[in-house]
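One structure coming up, written as C-alpha cells, with questions to follow.
Here the complex is missing one protein chain, while the rest keep their positions.
Per-chain numbering from 1; labels A, B and C assigned in written order.
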Amino acid sequence: MTASRLRPLRGIVPPMITPLSDLDQLDVDGLERLIEHILSGGVHGLFILGTTGEAPSLSYRLRRELIERTCRQVDGRVPVLVGITDTSLAESRNMAQASADYGADAVVLAPPYYFTIGQPELIEHLDRLLDGLPLPLMLYNMPGLTKATFEPSTVEQLMQRPGVIGIKDSSGDMDYLHQLVALAEERDDWGILVGPEILLPESVMMGATGGVNGGANLQPRLYVDLYEAAVAGDLQRVRQLHRRVLELGKAIYQVGRYGSSIIKGLKCALSLAGICDDVMASPFNAFAEPERQEVQRRLAALNLEPVK
Amino acid sequence: MTASRLRPLRGIVPPMITPLSDLDQLDVDGLERLIEHILSGGVHGLFILGTTGEAPSLSYRLRRELIERTCRQVDGRVPVLVGITDTSLAESRNMAQASADYGADAVVLAPPYYFTIGQPELIEHLDRLLDGLPLPLMLYNMPGLTKATFEPSTVEQLMQRPGVIGIKDSSGDMDYLHQLVALAEERDDWGILVGPEILLPESVMMGATGGVNGGANLQPRLYVDLYEAAVAGDLQRVRQLHRRVLELGKAIYQVGRYGSSIIKGLKCALSLAGICDDVMASPFNAFAEPERQEVQRRLAALNLEPVK
Amino acid sequence: MTASRLRPLRGIVPPMITPLSDLDQLDVDGLERLIEHILSGGVHGLFILGTTGEAPSLSYRLRRELIERTCRQVDGRVPVLVGITDTSLAESRNMAQASADYGADAVVLAPPYYFTIGQPELIEHLDRLLDGLPLPLMLYNMPGLTKATFEPSTVEQLMQRPGVIGIKDSSGDMDYLHQLVALAEERDDWGILVGPEILLPESVMMGATGGVNGGANLQPRLYVDLYEAAVAGDLQRVRQLHRRVLELGKAIYQVGRYGSSIIKGLKCALSLAGICDDVMASPFNAFAEPERQEVQRRLAALNLEPVK
Partner (left out) sequence: MTASRLRPLRGIVPPMITPLSDLDQLDVDGLERLIEHILSGGVHGLFILGTTGEAPSLSYRLRRELIERTCRQVDGRVPVLVGITDTSLAESRNMAQASADYGADAVVLAPPYYFTIGQPELIEHLDRLLDGLPLPLMLYNMPGLTKATFEPSTVEQLMQRPGVIGIKDSSGDMDYLHQLVALAEERDDWGILVGPEILLPESVMMGATGGVNGGANLQPRLYVDLYEAAVAGDLQRVRQLHRRVLELGKAIYQVGRYGSSIIKGLKCALSLAGICDDVMASPFNAFAEPERQEVQRRLAALNLEPVK
C-alpha cells in the first residue's frame, strides 16, 4: 500500500530535474534513462515539478506530459510526488487533479509566491485547496523563492488536517528545522524532509525523516548511504560521506553565476554522463562550452562512482 | 491611430482591479460599471491584469474572459494594456496572443518571478518573447514582488528593440526613476509611467510621462488633475492635490494588514460606492464587516467628489 | 542669533568630509582650505562628523580636535552641526559636551546602530540623551546603515520635545519624506533636510527645507543654486541643474567598488583640486592611481566651475 510508504515518508526523495530537448519540449528518452538511473540508487521516492524541476518555467501542457510519463515509468516502484505550487488556486487544483488521474501518490505545495501574504491568508488558502483535494499533500517551505514561510505555528495547525502528511524544508535554517522536529515529537506518521543536501546528515541525526536533495539526480546511492549512516549515528562515516557531498557540490554547483547555477550544473553533469539533455527552460540557459568543460574537469578529478 | 497614443503613452493609466463575484468568477456587471466609472474621469489608458488586478491569482480561463470583456467595453476609447507577466515563457506568449486576438493595444511584462535571475538571463528571456510578439510591449519594474529589477543598463539595451514602448516603474525608488529619465532624454517616443501614486507629482515634474496609479480606480479625475498640475509646474496646486492623494491613501490603504491591504482597500471602497463586488482572489479575503465600516467612516470624513 | 538660523534650518548644509593626512591624523591645512571653499559657495550651515565625515571610523581624540578646529575656523559665519551618533549613550553625551564646549550650534544623532532596536527603545534612548543635553538636536534618519528608522510616529512624538529642531533624512525614500512633510505642516520652526543629493529638487518642491548633500563639499554653489531654483519652482532650471548633479555623481561616485565609493570619490576629487588630502580612515583606502586618473578624466570632461 502507498499509505504506509507515505506516513511518514522516510529516506531520500530526489527532486528530479526536468529533461528537455528544446523550449517547451520534453526529452522523452532522457526522462526514461534518468528515472531508471535514480531508482537504481535505492531511493525512497521521486519528486517531480519542484524548484529543481524548473516547474514554474514550464508550460502546463508540458507539466501534464511529465506527470503522465513519470508515473508510467516508475510504475509504483516508489511513491511519486508532484509539485503543484502556483500563484493561482485554480491552477494548483488543476495540477492536483492531473496528478491523481495519472496515478501519482501525493502532491507538494509551497505558498503562492507572487504576493506578500500573511499566515492566516496562507492557512485559508491551504484549506481551500485541501477541500476536495484528491491526493495527500506535503507542505514545501521555500522562503528564499516564495517570500512566505510556513511559520511553525502555521505548521502546527496544518498538521491537524487529515490529508497533510509532512513538510519539505528548503529554508536552510536549522533553527526552523529544530522547531519542526519538536512539533512532530508525538507524530510518527509525519514526514520532515530537508532540502539542502549540505544539511542532510545533521537534520537526520537531529530528527528529520529524510532528504529531498538535488545531487541525488546524479549520485542517488551517495545520498542513500549518507542518510543511512546518519540514521545509524555513525559519525565517522557521516563525515566521510558528507565530504563527498561537499566536493560534488563544489564540482557542479559553483561553475555558473546566478541562482540557477545548481540546476544548470546538475543538468550539465547528467548530460556529460549521457543520461539526458541539458536544455534549460527560459529564463535559464544551458552552460556554454567553457563551463561545460570546467564541470567535466572537476567531475573527473572527483573519481565518483561510475554511472551505470 | 493607436500608435500615436502609445508613443509615448502619456497621462494616467489606471491599473484596474479585477471585479469578482466568487472564486474564479468575474463580476460581469461590476466590470462594466467600473470601466465606465474610470473612463469618465478622463484617463489616458487602462491597464488590466497587473498586480492591482491580482492577475497571478486568477485562472487563465478567467484572465481570457477579462481581456475579452474589457476590450469590448472600452471599444477603442483609450488604449488597453494587458499584463502578461508569468513565470513561464509559453504562458506569457499565450496571453499575448489572446490580448491581440481580443483587440488590446499593448502588453506589459514584469520579469519572471519565481527564480532569482541575472540581467543577461532577463534580456534573453525578453528577446525570446519579443520574437513574434503580436503587440507592443511595455516593461514593468516591480522588484518588491518579482525579485529581479530591470537595471538601467538592461533598460538601455531593451530600449533599442523595436516593439518596446516604455516602462512602468513601481519600485518607489526616485533615484532609479531619475536614471530612466536620463536614458530617455533623446527619446520622445518612450513612455515612463510611475506606479506609486504618492510619487506621481515629483516623477512627472522631473520627467516621467505619466502614472499607473491604483487610486485612480476610485477617483480617476483626482489623478488626472494632479498629473496636469505637475505637467504645468503649478507647485501650489500640486501640493494641494497631493495632500488629497495622501488622505485617500490613509483612508483606504491602511486598514488591513499584510501586503494586500491596498487592493483590499480599493475593492472595499469600490463596493461601498456601489460600483462592483469586493470578492478577492485567493489567497486574499475581502475585508470583514468591522474593517469595511472603518473604510466607510474614513471615506465619509474625506468629503470626496461623489462617484457618479 | 543662532536660534533664528536653526528654527528651521533652511538651505544647503554640506556634510563635510574629514581631511586626514594619515591614520588618526587630521590634515590641518586641508581642513582650513576645505572650510573656506565650502563657505565661499554660499551654504547655509556645516555638518561635521556625519557618515560622509567617516565619524564612526575616527578616534574620539581626533573627533574632538576636528570639532575644535572647525568651530574656530567657521567662527560663527554659519551654524556648525556636529554628529554625535554612537552605540553608547555615554559616548554620545561626551561628544555633545565637547561640541558645546567648542562652540558648535547643534548636534545630530542617528539611532544607536549595533543592536536591532524597537521604536519605544529608540524614544527612551533619545529622552535619556535629551535630559541635560547642552545643544539643540537634529534627528538623523539613516536606516541603510543604522538598521533602525525613525518611524513617522516616532518623529511625531520627538517633535514635541523642546530641544529637537528637525530631521535629516538619508533614507532615499520619498514616501517617508512625504510623511515627514505632512507631520510638519503646522510647524514652521521644524527643519527637514534631505540627504541624497539626487532627491534634493523634488524634496524641496514637495516641502523639505533643504539638503545635506555630499557633493556640496566639491561644488557648494551648484547645490545652493539648485536649492534656490526648487524653492522658486523654476522647473526648467531645476532640471538643468539636476542634470549637472547627476553628471557630477557619475564622475566621482561610481569609480570604486563598495559602499565607500562616494566618500572616496569626493576625497579624491578634492585632492585633485588641491584642497585637501585623500587619506581615508580604516577600513577604507584612498583610490589607487588608476582610479584617481579615471576620476580626473571624468571631471575634466564635465567642465565644472573652477574651484577657487
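Throughout what follows, contacts are C-beta pairs under 8 Å (C-beta built on N, C-alpha and C of every residue); 3 or more make two chains touch, one makes a residue touch a chain.
All values derive from a computational prediction rather than experimental measurement.
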* Structure fact -> Displayed chains in contact with the omitted chain are A, C
* To do: Return the single residue from A:Leu39, A:Ile123, A:Met159 or A:Met174 that touches the missing chain.
  => A:Met174
* Just name the one of A:Met206, A:Ala273, A:Ala286 or A:Leu302 that touches the chain not displayed here. => A:Met206
* Tell me where the left-out chain touches chain A, residue by residue. => 172-175, 178, 182, 196, 198-199, 201-202, 205-207, 233, 235, 238-239, 242-243, 246
* Structure fact -> In the full complex, chain C touches the hidden chain through residues 23-24, 51, 56-62, 87-91, 111-118, 121-122, 124-125, 128, 144-145, 257-260, 281-285
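Note that in this section only the chains that are shown with their structure count from here on.
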* **Chain centre separation (chain A, chain B; CA means) in Å** => 36
* Asked: From the C-alpha centre of chain A to that of chain C, how far is it in Å?
  -> 51
* Asked: Touching two or more other chains, which residues of chain A qualify?
  -> none
